[in-house]
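Excluded from the complex is one protein chain; the other protein chains are retained at their positions.
And now, subunit A:
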Amino acid sequence: MPSKTSSIKKQIIRHDIRLTGWLSVLYFLALFVILPLQILFQYTNPETRRYMEKGSLFLYLPELQWILSITVPVFFGVILFRYLHKKQTSDFVHSMPIKRSALLHHHAATGLILLTLPIILNGIILYVLKAFTGIGSYYNGMNVLYWLCVLLFLNVLIYTATNFIGMVTGLLSMHVVLTYIFVLFPAGIMILIFFNLRTLLTGFPLDYYLDAAVVKFSPISYFMGIILSQHRISWFMISIFAAAGILLYLGAYWLYVHRKLEYTSQAIVYPFMQPVFRFGVTFCVMMTGGLYFHEMTGSMSWTVIGYLAGSLLGFIIAEAILKKTWRVYSNYKSYLIFAGFLVAVFLSVYLVKESYENNIPEVSEVEKVYFGDEFTYNRDEDYIPPGIEPLYFTEENDIEMVQRLQKEVIESSSSQFADSSDDTRYTFIVYELKNGKKLARSYAYSLEENPKLKKLQYEIEGSSQYKHANNQVFNVDRDAIYALDLQSNLLPSDGPTISDQNTIDALLDALKKDIDSTHTQINPDKMQTYTIDFLTKKPDIYYYASFDDSYENTVKVLEDAGLYEDIRTVPEDIAYLQLDDYNYENTLKVEDQKDIKYIFDHLIEYSGKQDSYYVGIKLDGESDISAEFSIEYDDLPESIKNQLEE
């Protein structure tokens, strides 16, 4: 029988508009307020215009833009496919003469237009603003296009994922919950697996994998980096997400066509997915449980109990959601299957444990080895100041030196659970092998109770390569430096500024020479009497150095320039020291010159220890205490300890 109705059903579209039109309007208004309106306000007010940043449109309330992008599309999908999750509406719609595929296309397309229209309209408004007003000097057409594309992409991707999950579930609440679980799951499960591997395998470089990969696995975290932190877009990731989006739509289509409507109002509509859900939840809760117990106790037996309790809890939760009742014990057999699978997994982890932990490549296979921390390795500019370079050892002797340390760490193997005491080292080692492969390990260990380890660590830290990589003065952009500020940390007043280029050169050379010639690694927390701030022409680049009176060459340069006298502070200048305990309850004045000198040589910047003391310094000729540092209780002279006891 020929149909006189067209294949585009206006009434279905109209109904969708009635359902979600308001959301579209609100979304438009929200974006309008965040971008065009805010930009206009800032621009027209000369007071705020001065602070306006140029370039990216993600500089305007990026958090809000990101949150809207990951919530509004979910709202759209949930509202549009709400009819699938109620028996009455589901029966009504599916008794109508329209194919399920047509329903999906109608709803998805109407929602897509209503979702993207607010973004596109705001994009047009931003472009018009730029074209016809002076605002154009703050962002250009490419900025608008970039903003438009990123926002559209993220919104459409989340929307597609929501629609896909709408097909999977038969419950409104589960639609929302499962959508977020689904988009976060790939990243979440990686994090859980990595964290758990760290608890099981000594040397597992957790942060390396987390930084390198994990954020990319979820569009939510990936785009958070792009919108909030202005990370660059990777076309590879975009194509992966685009492919995922297309697959999700095809998946939604397939699932809808095969959806059994009698399962409406069940958490998971497709029986074949129920085991996936059940074991997925069980697995995740189990890993969380194991991890939690491990972090809280550090003991292996508690960790096992954590795994057990977690898996049981996860299983009960999953079953309760699927069956919609707490009486879940009838399905204990599936739990036993899961438990059996787990035992196999843990056994295999233990089988590889030994070989993983002791896997140190032969020196002859190693091209070079990185030694330091993860941030420097990744050249993460959020954490690493300019002038700090990743350190690679290439010489055979040096590689052996690193391996000696690594072996000692593995052997002492309290490694992962060092308290964060002062002498804790977080070491990240990456072997880059001649065959192109990489081998990464990370360790945390305390030097305090292991003199052998301490010796090996200091050997590396004392090497000139280490010093050169980790001291900014060796890696400065000399042309950018136009002056430097000299300052004594003990004096309240500002020190001199040096802009004579020859003195700057001489000072840099002297600092390098002095750092090179110190034999033992200086305690990084030790108080340095003097600091130098290098002033550069580049806005984001600054350098910093510190030294004390033992830096002979540096002091000599300053003396020759006639600057040393301005900043020189020696223990003899100190009138008295004021010791305060950690809670400022007990105070002691130290006036004996011998004690002052002793304490002065053991000052550190700050200690977090409860038994440490604050040291206030009162100089001759100053009216009050001019600087405050800390000292560890163990570093105090015996006579002072005795006085404090009283």
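What we mean here is this: a residue touches a chain if its C-beta (ideal position, glycine included) is under 8 Å from a C-beta of that chain, and two chains touch if they have at least 3 such contacts; residues count from 1.
The rule is short, and it goes like this: contacts and distances are computed from a predicted model.
Per the UniProt record, the chain missing from the shown structure is "ABC transporter", taken from the list "L-serine dehydratase", "ABC transporter", "CopC domain-containing protein" or "Rod shape-determining protein MreD".
Considering the whole complex, the residue from A:Thr71, A:Thr89 or A:Thr497 that touches the absent chain is A:Thr89. For subunit A, the residues touching the chain absent from view are 1, 3-5, 9-12, 15, 18, 88-92, 94-100, 257, 260-262.
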